[in-house]
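Heads up, one of the protein chains got dropped from this complex, but the rest are sitting where they should.
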Amino acid sequence: MTSYDTAVIGGGVIGSSIAYHLAKCGQKVILLEKGRLAEGASSAAAGMLGAQAEEPQSEAFFNLACKSREMFRAIAGELKECSGIDIGLVSKGTLKVAMTEEQAVHHKRLASIHRQHGEQAEWLDVAAARAMEPNLSARICGGLYIEKDGHVQAPELSLAFAKAAAVLGTVVREHTAATHILRENGVVAGVETEEGLIRCDHAVVATGASGSEVAALTGIHVPVYPVKGECFSVTTNAPLLTRTVFADGCYLVPKAAGRIVVGATTIEGSFDRSVSLAGIAGLLAQAQSLVPAIADAQWEKAWAGLRPQTRDGLPYIGEVPDCKKLYVAAGHYRNGVLLSPITGEAIAALILGRTPRVSIEAFRLDRETCSRANADKEGDVM
Amino acid sequence: MTSYDTAVIGGGVIGSSIAYHLAKCGQKVILLEKGRLAEGASSAAAGMLGAQAEEPQSEAFFNLACKSREMFRAIAGELKECSGIDIGLVSKGTLKVAMTEEQAVHHKRLASIHRQHGEQAEWLDVAAARAMEPNLSARICGGLYIEKDGHVQAPELSLAFAKAAAVLGTVVREHTAATHILRENGVVAGVETEEGLIRCDHAVVATGASGSEVAALTGIHVPVYPVKGECFSVTTNAPLLTRTVFADGCYLVPKAAGRIVVGATTIEGSFDRSVSLAGIAGLLAQAQSLVPAIADAQWEKAWAGLRPQTRDGLPYIGEVPDCKKLYVAAGHYRNGVLLSPITGEAIAALILGRTPRVSIEAFRLDRETCSRANADKEGDVM
Amino acid sequence: MTSYDTAVIGGGVIGSSIAYHLAKCGQKVILLEKGRLAEGASSAAAGMLGAQAEEPQSEAFFNLACKSREMFRAIAGELKECSGIDIGLVSKGTLKVAMTEEQAVHHKRLASIHRQHGEQAEWLDVAAARAMEPNLSARICGGLYIEKDGHVQAPELSLAFAKAAAVLGTVVREHTAATHILRENGVVAGVETEEGLIRCDHAVVATGASGSEVAALTGIHVPVYPVKGECFSVTTNAPLLTRTVFADGCYLVPKAAGRIVVGATTIEGSFDRSVSLAGIAGLLAQAQSLVPAIADAQWEKAWAGLRPQTRDGLPYIGEVPDCKKLYVAAGHYRNGVLLSPITGEAIAALILGRTPRVSIEAFRLDRETCSRANADKEGDVM
Partner (left out) sequence: MTSYDTAVIGGGVIGSSIAYHLAKCGQKVILLEKGRLAEGASSAAAGMLGAQAEEPQSEAFFNLACKSREMFRAIAGELKECSGIDIGLVSKGTLKVAMTEEQAVHHKRLASIHRQHGEQAEWLDVAAARAMEPNLSARICGGLYIEKDGHVQAPELSLAFAKAAAVLGTVVREHTAATHILRENGVVAGVETEEGLIRCDHAVVATGASGSEVAALTGIHVPVYPVKGECFSVTTNAPLLTRTVFADGCYLVPKAAGRIVVGATTIEGSFDRSVSLAGIAGLLAQAQSLVPAIADAQWEKAWAGLRPQTRDGLPYIGEVPDCKKLYVAAGHYRNGVLLSPITGEAIAALILGRTPRVSIEAFRLDRETCSRANADKEGDVM
C-alpha cells in the first residue's frame, strides 16, 4: 500500500498551492478533491491581488498580503515552466476610487498608513485619476493609485498549482471525498476516503467555505462560513480600462482581450451559488456609474462563488491544537488568490519543520476568534 | 445526378416549415442551410404566438396570424409523432398589460376590434389582472387578457420542422451556402452551391434578415433588414407567472420548469448579434417594474437575434415576379415563429398549384412597399 | 420556525419522485440537494425503461420493474401538466439483440419466462429483426422484441419531478448538504444542514452512489457503491433506428431529432466521473458492429455517471430498522429512472401509513445482503 508524506484535502487554490510547494520540496503528496479541481471559489474569483486595495484586517494580515503579492512574479514563471499554464499576471496597478468626499478622506488616510509600512500609495484627484483612466466617470472624487496591486486569472492559477504539482509527482485525485482523518496516538496516520484509506504522515485540510466540513475532519470548530459573491463579465474590442478600478461595493478588473470582470455582491450565510437578478442589477448600476462607457460593452456571462469568511476576518493557517501533523488552511475570504503563494509556502514550511518567511502566528487555530474586536480598537483602518 | 422537386434555401423556422409541408405532400425536397439549422432568429425568439398581442400591421396580416395560431395544436402533434421533438406548446393566454391610462384606452379599443373580427379579448382592471397573475405589480393599469395567444419553444419548433422533413425524406444539408439560382428560359432550373449544382424544379428563398442575400439570389430588391432583439432568461423553483405578460417594450414568457424568458430590445440596422450591457440593464428595469418578485429569480443567460423587418412591416410570401417557380418567404419580423405553419403551408400550396387556405395576396413581392402608409390611413390600430 | 412533514435528502430522480408523490398527497415537503438537481447519475442515464431488457435480479424485482414501467404514461401526462416539462416518453419497444448462438438460446429462454409472468416477449430471427430495424448488422443472431420497454429523457424526468413538486408547494433547496439526522426518542425530529436545523416528522435518504453518505446520515451500513457508466451520443438527420437496440455490453437508444445515445461501460468502485479514451473506443467498436451505418453519424458528446450498485443487486427501499420515520431509497443501479415512479409512490405510501401497491418487502433494509446467492440457486435467470 502506497504511503504519502502529506495528503492535502481540497483542490482549490489554497490546497493546490500547498501541494505544489510540498512537491517542490521533494515531498510525496496526494491531493484529494471531492469534486473537480478549482470548481469552487477559486474559479469564481476575479483574481485581484488587492493587498492594499482591500480594507486591511490587521497589521499581520497586511504584511502577509504584501509578502504574498511579491511572490507572484516568480510563481508565474515557475508555473508556466512546469505546467504550461499562463496565470495571466497583470501588474498595472489599481485605482481605489472614492465616490464621496468621506471616502476620499478615508483613502488618503489609508495611503499614509501604507506609506508608513513602506508601500507605495498615491492619492490622485479626479483630473489625475481620469488622465490615468479616461473612461472613469467625471463624478468620482478621485482615487488612490496603488501600483503593486495587480491581478491574475484565478481559475488558471488554481489549475496551474495542481497541474504543476502533478508534474512534480503529486497524485491528483478528483471526485474523491475525504470522510475521516485517522489518528494514531494523537498523530495523523491517514485519510479515509470513500475509496479506501490513504496512509500519510501529514494531512492538510483546505476545504473551503464550510466550517462544518472542517469540523467533521479535524474535530475542532473553526468559524468559517460562506459569503456569496456574484460577478459578471463583458468584452469590448478596444480595452476600456488599463488598471483595476476598485470602489466600495463594485470593482472592474480589466483582463486580456478587452474583457472586464465586474464584481461582486456579498451575501452572507448561504451555500446557494445561483446568481440573482437583483445582484446583477445592482452591479450593473454601480459599474455604469463608475465607467459610463461600459454600457456599450458586450455582455459575456454571470456567475457566483462562495468566499470562506471567518468571524474575525482572518484566515486560519496552522496546526490543529490536539492533533500533531494535522493542519488547516481555511477562511481566506476575498483573499484566497492573493494569499495562495504565501499560504502554500507557510504550510509547507510547518510540515518540513522550517520557519515560515513571514509570521503566521496571528492566524493560528487556537486564537481567540474575537481578536478582531481588539484589532478594531487600534483604529478603523488597521 | 439527383434532381429535386424543390430546393429550400434557409434552415430557419420558415424554410424548415416549407420543407416539412412539401415533404408531407410527397415532394422530394432538399433543404440548404449555410450554417447550422435554426441558428439565427429562429432560436433566439421567445416563441410567442402573439397573433393578438402584437400590434397588428393590417387586416390581412391579422387574419394570417390568427389562422396560423390555430394550426399549432395539430402541428405540435404531428411534429412530436414524426420527429420525437416536443415543441413546448403552451396555451394559457397572454396578458397585454397597460402601464399608463393612455395604454389602457388603446388596449380596450384593440379588444373591441378583435371581437369585431371574431376573436376573444377581455379587458381586466388591475385587481382582476392581479387575481390572474398575483406577481404582477400593483402599479399597472390593467391588462387585456387574450386567451388564445400562447407560446412554443422556438428552437425546438424550427428543429422539429427540419427533422420531421428529414424523416419524410427531405435531404437536409447544413454548412451549404447557395450562391446562385440557375434559370433556364425564365424558370428555375437549379441552385448553385459551393459544393456544386443542385437540380430542382422549384426554389424557395427563406434566408432571414439580409435583404442583400435575397437580392443576390433572386435578382430582386426586397427591403428586408435586421432589427436586433436582446433577451435574457431566469429561473425560479416555483413559477412566478402562468401567462405571458406583454407590455410596451418588455415581455415575460413563462416556460417549462419555472423558466421565464424576458425580451426584447429593438435595435435597427445592425447585423451585430452581441448583447449590450445597456440592453440588459433596460430589460432588467422593465421586468422588475412589471413583476417585482423577479428580482429574486436566478439568472440564466442572455442572447440576441436578428429579426427580419421590412419597410411596410409585412412579410414577403410569394413568387418572384420575373422568374417562374422561384419563391420568397422573408421578412416575418417578430412573427416568424407564429407565422411559420401558415407560411409553410401557403408556399407548399403555391408550388403544388393549390390555393392557399388564407389569401397571401397582401404579401406578394411586387406590392408597393409603401403599402403601410395606406394601412395607416385606415386607423392607427389596424 | 417552519416545520415540514417530510424532508427528502437527495435531488436525483429517486428523491425528486418521492418529493413529488408526497406533495401530490398534500404533504408539506422540503427537498434538499447538496449540489444541483439531477446532476448525478439521474442526468447521465440513457433513460431506458428496461423492465424486461435488463437481466432480472429476482422475481420481486421483475414485478417491481414491470409495475413501475406501467406508471410512465400517467406520470408523463401529470408532469407535463404540472411542470411544463416533456419527459420524452417513447414507447416503441426494445430489441434485445443476440450476437452469438449462446445468447440467442438465453434470450429465447428469457422470453418464455417473461411470457409465464404475463409479459409479451417475441423472438425474432435475423431477417425479422432486420425487417424491423434495417440498419442492424447482418451479423447478429436475432433478437428478442420487447414491446413495452420504452425510454424517457432522464434529465428531464428528474427535473420534472422536482419542479412539479415545487409547483405543488415543495420547498426545493439546492446547494444544501444534510449533515446529520436529528432523532428524539428513536424518532426523526429534523435534519441538520450547514445552514441550520430543519424540523420535520419524516426524513428520506436518497443520496445516490455513496454508501458512506447513507451510513453517515442513517447510522446503518448499506452496501451501496458506484459503478461508473460511460456514454456518448451521435446525431443523424434521418433516424437510423426506431427502437432501442440492447446488446451485451452496449445499447443504442434512439432519441428525438435523430439523436442516439450509446452506452455504457461498467467500471466498479470509483467515484471518478471522467470519461476514458478506452471506454469510448470500446463503445465505438461495439456500436459499429451492431449498427454499421452509425459510422457516418455526427459525434455529439461523451459523458459518464455513477450508478449506485448494491451487493445483491437489489435496491434498498424501506424504513431504517432502529429509527422510526427515517427511510432509505438507494441502490437502484441501472434502474433508477425505471423504478423512480414506483419507488416514489411506495415511500410516500410508507410515510402516509398506506400499503404500497406492490410489495417492497424484498427491498427492506434489514434483509440479508447475501440474498442474491439464494436467488441465484433458483436459476440463472430469475
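Details
The first chain written gets the first letter, and so on, giving A, B and C; residue counts start at 1 in each chain.
FYI, a contact is a pair of C-beta atoms (placed from the backbone, for glycine too) under 8 Å apart; a residue touches a chain by one contact, two chains touch by 3 or more.
This structure is a prediction, so every number in the text was calculated from the model and none was measured.
The chain we do not see here touches A, B, C in the full complex. Set against the missing chain, the residues A:35, A:223, A:239 or A:282 yield one that touches it, A:239.
Interface note for the absent chain: among B:125, B:195 or B:322, the touching residue is B:195.
Between the chain not shown and the residues B:3, B:100 or B:179, the one that touches is B:179.
Considering the whole complex, the residue from A:6, A:57 or A:83 that touches the absent chain is A:83.
Contact between chain A and the unshown chain involves residues 83-86, 88, 90, 159-160, 162-163, 166-167, 169, 171-172, 237-239, 255-258. Although one chain is not shown, part of chain C still touches it, namely residues 234, 274-281, 284-285, 287-288, 294-299, 301-302. Taking the whole complex into account, chain B touches the unshown chain at residues 173-177, 179, 194-195, 210-212, 216, 269-274.
Assume only the chains that are shown with their structure count from here on.
The most distant chain from chain A, with centres taken as the mean of CA atoms, is B. Ranked by how close its mean Cα position lies to the mean of all protein Cα atoms, the top chain is C. Chain centres here are Cα means. That of chain A falls 41 Å from that of chain C.
Distance from the chain A centre to the chain B centre is 48 Å, each centre being the mean of its Cα atoms. Those residues of chain C in touch with two or more other chains do not exist in this structure.
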